[in-house]
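The complex appears here minus one protein chain, its other protein chains still in place.
Labels run A and B following the written order; every chain starts at residue 1.
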Amino acid sequence: MTASRYVYAIGRALEPADLAGLVGIDGAEVHPIAHRDLVAVVSAAPADEAALRARLERLDELAVVAEAHHAVVAAVATQTVVVPFRLATIYRDEQRVGEVLHERYAEFSALLDRLTGTVEVGVKLYAEDRAPAPVTPSASGRAYLQQLSQRHRRRDEKWQHAAAAVERVDSSLGALALDRSRHRPQAAQLLGVAGDNVLNAAYLVPAGRLTEFTDLAHRLARDEPALRLEVTGPWAPYSFTEPDHGDRS
Amino acid sequence: MTGEPAPAVPGPWHRFATEPETVERDLARLALTIVELLRQLMERQAVRRVEQGDLTVDEEERIGMTLMLLDDRMGQLLERFGLAREELNLDLGPLGTLLPRD
Partner (left out) sequence: MTRAISERGVALIDVLDRLLEGGVVLTGDLTLAIADVDLVRISLRALICQVEADRDDVGRQP
């Protein structure tokens, strides 16, 4: 039995009974490690570190680990405010986890206070997928270059329009949110969906204003024919775990 | 290709048939992605120079013909390996995709 512990999240006032039945990576039982009112949600980590590392480099196995991790975070988040951890934070033993809780007590407490009563909403915008006109064989090299030039210009215009629309939506939604964060745009190859992802943002929203927020998002998207909207969540506040996250850019 | 619905891990990567030629096809796809990257970079550079107006008529003609032939050759290679141009790409994680989607 390995002593090392995989950490999923930190919360408050969680009893073992609250985590009963929850399993994490490789089916390991999830249990709490407490220090004062802080509780780390952990499970026994996979024993073979090298093997886990190798797994994380394969998309399909990474997916299994990610889903197990997320399932634990999501389940605990239904009960109490949590600070989710990034994938694969592992400590040598339970004592070390306790020490981390002790060392970072003030920081985690402040974070939990800030995140109480909030949810994260994901907003993704896609630029409409107008396929560029195919480049036709030309009679001359110069004519071909002219075609290419036009194509590039049209593409630039498309991006400019999309960017302006994104700014409009983002600033309106940002006004309703407590905080916002951007992830990198999602690669189309991974999505198999139409259009390019031009905004992949997360907004921290008071739980009581969730419906108002999503209604606004849909209204804004209706006014932007160049964009397609996708709303995800509500999520545990993965994107807002930095203590001084006051960045609104 | 088998035409089965793609499994849950997203992406067109799962459209491969489980046949021996697939490995060769995958390697061809990687190689052609790099070639396509170079072709697009050259195209971009050429367009920029045309717009700046610092090419002679002869140069425009020569460069345009070269790019046209390159594009044609790429089409032939894609056909030979049964690849669509949209399949040529690499996701570089935090760096986004290697090639722009359009």
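Observations on the structure shown:
The rule we apply is simple: contacts are C-beta pairs under 8 Å (C-beta built on N, C-alpha and C of every residue); 3 or more make two chains touch, one makes a residue touch a chain.
Just so it is clear, the structure is predicted and the values come from calculations on it, not from any experiment.
Here one chain is not drawn; of A:69, A:114, A:142 or A:228, the residue touching it is A:69. When the full complex is taken into account, the listed residue touching the unshown chain is A:49, out of A:15, A:49, A:113 or A:223. In the full complex, subunit A touches the hidden chain at residues 4, 7, 10, 45, 49, 52-53, 56-60, 62-64, 66-67, 69-70, 74, 77-78, 83-92, 96, 100, 104, 119, 121-122, 181, 183-184, 186, 190-191, 200, 202, 210-211, 214, 231-235, 238-239, 241.
Operating definition for what follows: only the chains that are shown with their structure count from here on.
Mean C-alpha positions place subunit A and subunit B at a centre distance of 30 Å.
Residue ranges of subunit A in contact with subunit B, taken from their complex: 59-60, 63, 131-132, 135, 137-138, 140-146, 148-149, 152, 155, 184-185, 187-192, 196. For subunit B in complex with subunit A, the residues that touch the partner chain are 6, 8-13, 43-44, 46-47, 50-51, 57, 60-68, 71-72, 89, 91, 94, 96-97, 101-102.
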